[in-house]
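Missing here is one protein chain; the remaining ones are kept as they sit in the complex.
For subunit A:
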Amino acid sequence: MMKKDEWQFEEKWPKMRPCVLKLLRQDSVSRSEWQELFMNVHLVCLWDDRNGPPRVHEALRTDILDFIEQAQKRVLDHQEDSALLKAYIAEWKKFFTQCTYLPLPFGQLETTLTNKASPSSQSKKNQNDESIVRKLMLDSWNESIFSAIKQRLQDSAMKLVHAERNGEAFDSQLVIGVRESYVNLCSDPEDKLKIYKENFEKSYMDATEAFYKAKAPLYLQANGVQNYMRWADLALKEEEQRAMKYLETRPGCTSVAALTECCVNVLVTEFKEQILAECAEMIKGNETDRLQLMFKLMDRVPDGIAPMLKDLEEHIVSQGLADMNSAAEFITSDSEKYVEQLLDLFTRFSQLASDAFSDDPRFLTSRDKAYKHVVNDISVFKLELPTKQKGIQNKTQPESKCPELLANFCDMLLRKTPLSKRLTSDEIEGKLKNVLLVLKYVQNKDVFMRYHKAHLTRRLILDTSADSEKEENMVEWLREVGMPADFVNKLARMFQDIKVSQTLNQEFKDALYLNSKEIIADYVNIKILNAGAWMRSSERVPVSLPRELEDYIPEVEEFYKRKHNGRKLQWHHVMSNGIITFCNEVGRFDLEVTTFQMAVVFAWNQRPKDKITFENLKLATQLQDIELRRTLWSLIAFPKIKRQVVLCEPEARSPKDFTDATLFWINQKFALVKNGKMQQRGKINLIGRLQLSTEKSKEEDNEGIVQLRILRTQEAIVKIMKMRKKITNAQLQSELVEILKNMFLPSKKMIKEQIEWLIEHRYMHRDEDNINMFIYMA
């Protein structure tokens, strides 16, 4: 009994207390004192188990509070802010350190108290968690000193930060110390940062916001948008750094992000309209640095970028079109200049997107959209094509001439031309790649394909390719950029076929040599091509060949029949060509001519000096009126030569001026003029651009494009319907564009017409309840 009393609270507490106080004050505690404290706590908890522990707890609280009160007094002795902060931080640091030591001896108390509170053993968990004594200490601090002076603490800290913002230096540890006390003070296990968030963070944000709210408008007004942006950007960076320093950055704490957002709001969002108003002008002025700055600022604002994208787009369209239009005069007649101008624009706009907007994908999309607009614009096209090609798609909207010019440019690079001779192989390759780049933006790619194929046909038939390896590379590149496979395959097939034809020509010559017909072998080359690979429609163009030529035909046909089975041949004199000698009063010349041109001039062989009427030439050659006009015109007005092969009377300004009675004769004074001197010998090419099609078939060709588009559209609609079974109008349209975009952009009108056609022909029908829904009919 006696012994037990000894271990009661009343007995023991006075022995424990001095040590507790020493610990609080951070006075030195001897080892024996320290151990005795453990012992005593243990005894009280074990033997005075009813009243002991709560009373120890209570006594502890009183002492802690007492201690805190003194601390508070010491802190509040300082009037000046930074001294106050310094004092507070010092006290807090001491106290916080003790928060780890003082609870240690009271381990037993913890266990007893928690077991009492919740008999179901949660003790284990509690040990890991915040200890009760520690909680007691922190809570007490929070309730007394902290609640009493936190406003002053915060205000002082914020004052310091404010001073720093204004450029005054001070000990940043003061603010950091305050923050740490806030962060560590909370004993709420749910949200350890609660006190920090509700007080420190909030007041930091409020102070920041207030600071800039006052300052920003003044600065903007005084210095203008451009300087303001620089200032705001700097301020944002500064604040971010400051936040990293003064705000809590432990994982899971979003203070810094929240502060940044707050700054962006005050500094940028607030003045969004004013800043953006300058964007268009800056783009125009190519002020990339400033745009870069604006981009950086606006990118932080929700939807801040959208107006900039719009400005960029508008700039590209208007600038691009202005440039194209101002250069219209020479770019429309020169496909090289045209393509170069387009590429130049592309490079410029890309440079802008890269310098000002760091190639941000959103800006690149805008660039693409706008550039597409420029490429496909028809204002240059209209300028360029007054009435000359009125046949082209007169039933549909006019389209950009771009694909045709691109194809022409390709031809100049791939054919033996002054241009392709001047350039190195790498340069040509680079330019071809550029063409492909622009082609990507062209909507009516089918027009490009048609022209490209025509040019290729010409090059292969006339053997004028500059580099056959490059030709075949080009085919692969076209495949790579997504040109329709059937088109690309057809091109590849033409190459294969021309090789087959070369072999055949050799065999033909060998056979002739064997039969001692060397003369024919010397004169004639044959190209017998697969109609499937080269052209579908085989329009017959009648021509009566001169005997000199006609005689060779059976020879070829016979040879071919021996070689092949089940094939029929169709002569394509439109494409045939050759070299003839021309002797006149001046000298002897070699002329490279088409078979039609041969047919015409050979008519004079029997009467070299005669003047022959148009009508008679028509009879002699059997050429269609329009073809004869064209052929004669090429002999009368071949560009770039001073003396023409054929002369006529009365004078004609165009092929249309010829009448049946117009007289034609061979120019006996024809000569080649070189450096102002007449030449007696020489060679000239009068073929010019080989006409692959006749005038009539050209119109049909254009209609063919429209027709093909209709079929492709129908085909694609059916394909989609078959897959989807049921689809809305809007979705159908967008899928359709996706499928067809490598060939052409289907117009809304055409899509509608084709849908109607397909409905009429029972490929699909409209949903009865929803007219915008289509259903596939198998």
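Basically, a residue touches a chain if its C-beta (ideal position, glycine included) is under 8 Å from a C-beta of that chain, and two chains touch if they have at least 3 such contacts; residues count from 1.
In this text, contacts and distances are computed from a predicted model.
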{"item": "Candidate names \"RING-box protein 2-like\", \"N-alpha-acetyltransferase 35, NatC auxiliary subunit\", \"Proteasome subunit beta\" or \"E2 ubiquitin-conjugating enzyme\"; UniProt protein name, chain not shown", "value": "\"RING-box protein 2-like\""}
{"item": "Contact with the hidden chain (one of A:263, A:549 or A:740)", "value": "A:549"}
{"item": "Full-complex contact with the absent chain, from A:85, A:535, A:586 or A:632", "value": "A:535"}
{"item": "Contact residue for the chain not shown (choose from A:365, A:605 or A:659)", "value": "A:605"}
{"item": "Touching the absent chain when the full complex is considered, from A:568, A:674, A:748 or A:762", "value": "A:568"}
{"item": "Of A:72, A:269, A:420 or A:577, the one touching the omitted chain in the full complex", "value": "A:577"}
{"item": "Interface residues of subunit A (partner: the chain not displayed)", "value": "461, 493, 496, 500, 519, 523-532, 534-535, 538, 546-549, 551-553, 556, 560, 564-573, 575-584, 588, 590, 595, 598, 601-602, 604-608, 615-616, 619-620, 666"}
